[in-house]
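Shown next, in C-alpha cells, is the structure this report addresses.
Of the protein chains in this complex, one is absent; all others appear in place.
First chain written, first letter: the chains are A, B, C and D, and each begins at residue 1.
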Amino acid sequence: MATEPTLAPAVMEPVVISAAGLSYRHLNEQVRSAIRSGATEITLNDVMGHRYIGTGIHAPGVTIHVNGVPGEDLGAFLDGPHIIVHNNAQDGVGNTMNEGRIEIHGQAGDVVGYGMRGGRILIRGDVGYRVGIHMKGYRDKQPLIVTGGCAGNFYGEYMAGGCQVLLGIGQSDKKPVVGQYCASGMHGGVMYIRGELDGWKLGKEVQQIPLDRHDREFLKPVLEDFCETFAVKEKLLEFDRFVRIAPVSARPYGRLYVY
Amino acid sequence: MEYYEEPNARVALGLRRPEPGDWYHGYPEYHVERDDDKCIRCLVCVRQCPYDCTFYDPYRHGVYNVHENCVNCRRCEFMCPTSAIRMTKWGAGFRDNDNWKQKTIRTVYKQADSGAVSLTGLGNDREYVSYFDRMVIDASQVTNPSIDPLREPMELRAYIGKKPERHTNPPEVYPNLKAELPVIFAPMSFGAISFNFQRGLAMAAKEAGTYFNTGEGGLHPDLRQYGDHAIVQIASGRFGVSLDYLSNAAACEIKIGQGAKPGIGGHLPGEKVTWDVSRTRMIPEGSDALSPAPQHDIYSIEDLRLLIYGLKEATEYTRPVSVKIAAVHNVAAIASGIVRAGADIVVVDGFRGGTGAAPAVIRDHVGIPVEVALAQVDQRLREEGIRHQASLIAAGGIRSSADVIKGLALGADAFYIGTAAMVAVGCTACQQCHRGRCSWGITTNRPDLAPRLQPEVAAERLTNLLHGWAHEIKEMLGMMGLNSIESLRGNRLKLRGVGMTQVELDTLGIQQAGL
Amino acid sequence: MPSMRGNRHFIRRPHQEKDISACGIIGFINRDGTRVSGDAIIRSIANMHDRGNGLGGGFAAYGIYPEHADAYALHIMYDDERAIAETEALIRNTLETEHAETIPVHPNGTVTEYPEFRRYFCHAPDVEERDADEYMVRLVMRINAKIEGAYVVSSGRNMGAFKGVGFPEDLAEFFCLQEYEAYLWTAHNRFPTNTPGWWGGAHPFTLLDWSIVHNGEISSYGINRRYLESFGYACTLMTDTEVVAYIFDLLVRRHGLSFEQAATVMAPPFWQDIDRMPPDEAAEATALRQTYASAALNGPFAFLFGYNGGLIGLNDRVKLRPLVVAERGDTVYMASEESAIRVVSPDLDTLFYPVAGQPVIARLYSETAEKTSVAHGGTVHGN
Amino acid sequence: MKRVYPREERCINCHLCEVACIVEHSETKLPSAAYHVEGLRFNREDSRTICDPAEARAAGVPKPLNRTLVQTAGYLSLSTNCRHCEEPDCVLACKNGSLYVAEDGRVLVQEDKCVGCWMCVMACRYGAISRNPARSNVPAVAFNGINHHCDLCPERELPACVWVCPTNALVFEDRDDQ
Partner (left out) sequence: MNHVIIGNSFAALFAVEAIRRTDQDAEITVISREPQHVYSRAMIHEMLAGMVREPMVYLRDWDFYKRMRVRTMLGRTVTRINPGLHTVSTGEDETPYDRLLIATGGKPFVPPLNGLQDVAYHSFITLEDAKKLKAACEGRRNAVVLGAGLIGLQCAEALRHMGLDVAVVEMADTVLPMALDTESSQTIAKELADEGIAVHTGDTIDLIISSDGHPTECKLRSGGTIPCDLLVIAVGVRPNIDLAKDAGITTDRGIVVNEHMETSAEHIYAAGDCAQGPEIVTGITMPIPVIPVASTQGMIAGYNMAGKRRRYGGALALNAMQFGGVQVISYGFVKDERDGEVLKYVDPPRKIYRKVIIKNGRITGAIFVKDVDRAGIFRHLMEKRIDVTPFKEHLLSPHFGVAHLPAEIRADMFTRPQ
C-alpha cells in the first residue's frame, strides 16, 4: 500500500549551504528553494561577495545566517526574513527593504537602507556614505536603522520618514560621528545622533532639538535591542548625549518654483 | 476640502490692480471674448474655470473675466452650451521683436517678481527642427505590390525584451513583453496625473493588448488588476516600490532620466499628495514627494547593473528589466553600456517628451531629439552585435502614426506615447500641468476637477486612438509591401530625408529623397 | 578578347540600393541522382519567355563536374585583364588550384557583348572541412567586395551557375548548357525594371553550393541587409536575392537550423496562427520569430533554393507570387507556371500548389532514409 | 422602466444638465431665447433659479425652469430629478388628483389642474419637485405656480440632461430587475 505523502515538518533541520564556487544566482536559487520546502533556519557559509542575498524574498519567520562577506544589495526588496551577517557587509544593504530585520555584526558600506520603507537594520560598526537616504515611513510601516559606529557624508539625505539612530561608538576628533551634508533634503522622519555634532554639517532643511519624553520612550527599547543583539556593554542610555534631528517642513522646496 | 475655494471667489468686479510684485500678471496674455448676446448666464464656464479667471457679477447679471489669469486651457470654450466664448490673444502684446518675444519678456517678469525657478509643464515648445517632419516614407508602386491591409493579415505585434542571438534546441527563453501594437503608454505617475486618467490608460492598455507605465508613483491598489499590463517604474524616490509592486507587474523599469528634463528629478508638491496618492506612494499625506535625478545608489554603470540584476533577482528573472534614459549627447555609448549592464529594454526619451513639471530652462534647452538618438543607438548596438540583447523603446515627441512608422524604420521596437495620450483625452496643451488644477481633470487630483475625466471615457478615447494609429500603421505597412512590423524595424531604406544636410542624413542613417 | 571591347562594364554595381525585378523560375531534381543534359531546363524556361525582358537569365546545375567533385568550382566573370590578374593572384595565394580554364561560350542571339568567364577547381589549404566553407565564403566576399571588375558567380563543389544579360534560352546556348549533365537544374528569367541589366545582378545567386533563383521582391531588404551586415556579410550585389542566400547561409550553415526552421524564419507564420498552435510548436515558432525577426523576408516572393543535396521551394507567407510543384517518378519540378513543367513532362504523378510560407523540400534519395513524396502540403492535382 | 440615474462620482458640477433641461422645456428650444426671451435671472445667493414668486414677477417674464437640479456639498455634486416612483408619494399626497402615474410609468402632472398646494413638495422625499411660478391655475390669494418636475423629455429618446452630460454622470436605463 502506497504511503500517504507527509507534509513537511513544521520545523526543519537548519539548512546549511556552502556558497563556495556558487554564482550568486545559484546561491539565491538554493536559498529560495530551501525556503519553499519549509526551511526556517538557513546558514550560508563561505560567502564571498555574493550579491543579492535575501533579495526579493517574501518569507516572514525565516532566518538567514551569513558567514563571510556578502556582496552588494544584501536584502534588497526584503520582505520579512531576518538576515544575520556575522562579518562586515558591503554596499547597498537593505535597498528598498519592505519588512524584516538585518543585523550586521561588523560594519557596512555605502547606501544602507536606500528607500527603505519598513523593517529594521542594526549595524554594530560604522557605515559608509548615504546611509538611510530616501527612507520613507507610511502608517504602521516605520523603518529603522541603528548604526553603532559612525557614518559618512549624506547621512539621511532626502529622508522622508522612518527613523535612524546613530550611536557614534568609537568617535573621535579624527573620526566624527557623522560626515557632512547630514540630513540634507530631509523632509520627514526623525534621526537621533549621539555625540558631538557640528551644526554646520546639517542640511539647511533640518533643526536640532533636545530629546523629550516621547523620544526617550521611543529610544529606550531600540537601544536595548541594539545592546542585546550585539552584546554591547557600553552605557548608551545617556539621553543627554543625543540630539534629535527633524525637518523644519515637510515641504523643503515649496518656494523654489514659480508658476 | 479646506483649500477648496468657490471658483468665483475671486470677484474682481472690474477693478484691476496688479500687485507690486506681480508684473507677470499685469499683462494679460489671452482674452476671453464673450458674446453677450449668446451668453445665457448659465454659469457653466464660471464653475468650470479652475484658474480664477471667470466670475459672475450678480449686480450686472453678467459673466466677466479676470483675463490675466487666463491660461487658454479652453475649458470654458469647450463647455459653453451656446458657443458664446472665444479665446483670443490679448491685444497687440509686446512690441514685435523676434529676439525678445512675449514669452521671454514674461518669463523675466515672472522671475523678477518671485526670484524663483520658472516652472512649466508639458513638453519642449521651442522651434527646434523636427527630424520626424523631415523624413518621408517609401511606398510600393507596380514592381512590388502594396498589400491591402483590409484583406490581408497585417502584423503589429511586438515582443519587447532580450532575444537570443541564435536559435538553439531547446530555445533560450527570455521574458518579453508582448504588445499587440508597438505603442505603449508612457510613464506618468499617479499624483502627476489623475487616478481616472491612469485608470483609463490601464483599461485602454488591456483592451488594446499593450502596456501602461506607472511612472514613479507606485501602483494604485485599484489598478493591481491591470498588473499584467503595467510596467512599473523604480526611480530614485522608490515611491510605492515593494516586492509586491515588482512582481505584480509585466516589467520593471529603472528611471534614470526623463527627456523633458534630463538630469533633473521629480518633485511632486505636497498639495498634490492627497490621501489616495499618499497610500499609493506610501508616503504621508501632504508631504513633498522628492525624487531627485540621481538614483543615489547608481553612480556608475556597474551600479546600474547591480540594480538591474537586483530587480531580476527580486522577480526571479521572470520580468524584463527596462532602463529609461533621456536622449543626450552621447546616448549611443550610454545605451550600449546599459545593454551590456543587462537591461532587456532601453528606453530613449527625446527632448520633446512631456513632464508634469520642469524648470522651463531645462525643458527647453537640454537633450536631443529622439529621432537622432534612436538612429544612433540602433546603429551602435548593431555595430556592437548586441542589438538583440535589448529592445529599444523610443519616447518623447511621438505625435502620430507617421512618427511611429518613421521611428520603426529608424530601428525602434516600440514607442511610448504620453502627451499624445493626454491630448487624446482632452488635453489642450495649455502647459499648466505643474499647477495641479488641470481644467480637464488630467493632471490633477483635486476632487472637484478629477471627475472631469472619466476612466471609461479616457479608455475609450485612448483605445480609439490606438486603433486609429494601428489602422494607419497597417495602411502604411501595406503601402510599403510589408505585412509585419519586424520587416520595417530598422529598415531605413524605407525612409528618405528632405531638407537635411548630409551630416544630418548620415546621423539618421538615411538617404536624401530622390536617391 | 571580344567580350571586353570598348569600355563596357558588365560587373559595374548600379548605385541603386537594390534591384527590383519580376521573374519566372523553374527547377527540377532527379532524386535518384540521374544526370540529364540542360535541354529540359532550357525548354522549360524558354516556355516562360514572356516573364522576362531579356535583361537577365541564369542557370544553376548540380553534378556537372564529377571529375572535380571534391573541389570548389569557382565560376568567375571579369570585366578586364587587371581584374583577372588581381583575382588569379589572390587565388594563387590562398587556394590550391586543381584545374583552371576558360568557360566555353558561344555568343549568339541577344548575347553579343559579355564579360570573360573562367572557372577554377580549388581546395582550401590546411583547414577543416567546416572551416573550409567559411574560408571560401570569406574569399568570395573579398573578391566580390574588393576587386573591381571581378565577380564570383558560383563557388560550390560539383556545381556551377551560369548567368548573364539576355533571355535565358539565349544564355543557355551562349554557355553551351546542353553539353552539361546535372541531376538538379534551376533556371531564372528576369524582368528588371529600373536598372540596366548587369551580369552580376542576374540570378541565380550563390554561395558555396547554394543557389537561389527568386521571383519577387523582398520589401524587408533594408533591415535584412543591416541584420546580415552585423554578422559580417557584405551585401555587395544590391539585390534582395543575395540576401536570401546569405540568410540561408547564416541560419543553416552557421546557426545549424534545419531547412524547415530556416523556412519558418524566412516566411514566419502569423502570430495569430502561432497563437493557435500546440504549445511546443508555438514556443518554437515564437522563439524563431523573436530571435530572427530581422531575418524574416517580407514582401512577395517565391524562390527555389538549390544545394548539392536537394531542391527547396518557398513562398512568402501570403503567397503573393506563383509557385507550383509537380512530381513525375523520381523527378520533382518546381516552377512559376505549370506549363513550364508540362512542356517537358506532360504526364505528372502529382501537381500541387504549396501552402504559403511552408517549404517544399525535395532531397536526393541518398540524403534521405526513404523515398517520400514532396506532396505533403498544398492542393494536389491529379494528372 | 427606464429612469435617469445620477452617478455622483462622475458629476463635475457643470450644471449643463440644467441648461439642457431648460432649453428642452422652453417654447423655442433655443438656448438664447430660452434664457433671454423666455428666461429669467439667477438668484443672487446661490445661483439657483428663483422660486420666489415676487421676485419672479419683478423680473417680469415667465421662464422655463430646470427640472433637474444639481445639488452640491463640498466637492460632491449630483444631478437629481424625479425618481418616477412606482408608488409615488406625490400622487398619494396630491390634493386634487392632478398628479398621476401615466401608462408608461412616468409620474406626470395635469398642468391645467394643479393648484399649487405644494403637498407634492412636502411629500417627495427626494426633493425632486419644484415650483414653477410662471404658470398658475389659481388667480389670487397666493401666487401659486404649479408643480414642476422631470417628465423624462417625452419628445426625446434620451432625456436632454442625459444627452448633454459630458461625463455620462447621468444614465438613462432600466434597473427594475436589480
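In this section, a contact is a pair of C-beta atoms (placed from the backbone, for glycine too) under 8 Å apart; a residue touches a chain by one contact, two chains touch by 3 or more.
Just so you know, these numbers come straight off a predicted model, no measurement behind them.
The shown chains contacted by the absent chain are D, with contact judged over the whole complex. Only one residue in the set D:29, D:95 or D:156 touches the chain that does not appear here, and it is D:95. The set of chain D residues touching the chain not shown comprises 1, 3, 5-6, 8, 45-46, 51, 53-54, 69, 71-73, 76-78, 80, 83-87, 89, 92-93, 95-98, 113, 115, 117-119, 121-131, 137-144, 175-176, 178.
Just so we're on the same page, only the chains that are shown with their structure count from here on.
C-beta contact counts were set side by side for A-B and B-D; A-B has more.
Averaged Cα coordinates give chain A a centre that lies 37 Å from the centre of chain B. With centres defined as mean CA coordinates, chain D is found 83 Å away from chain C. Between the Cα centres of chain B and chain D there is a gap of 44 Å. Shown here, the protein chains touch only through one chain at the centre, which meets all of them while they stay apart. The set of touching chain pairs reads A-B, B-C, B-D, using the touch definition from the header.
Listing the residues of chain B that touch chain A in their complex gives 110-111, 113-114, 116-119, 234, 236-239, 241-244, 246-247, 267, 269-270, 278-279, 282-284, 286-290, 292, 296-297, 306-307, 309-310, 313-317, 357, 359, 432, 434-435. Partner chain B is touched in their complex by these residues of chain D: 9-16, 18-20, 23, 31-32, 34-36, 39, 41-42, 44, 47, 74-75, 164, 166-169.
Chain B contributes residues 140, 142-145, 147, 152-153, 155, 157, 159, 163-167, 171-173, 176, 382-383, 385, 387-388, 409, 480-484, 486-494, 511 to its touches with chain C in the complex.
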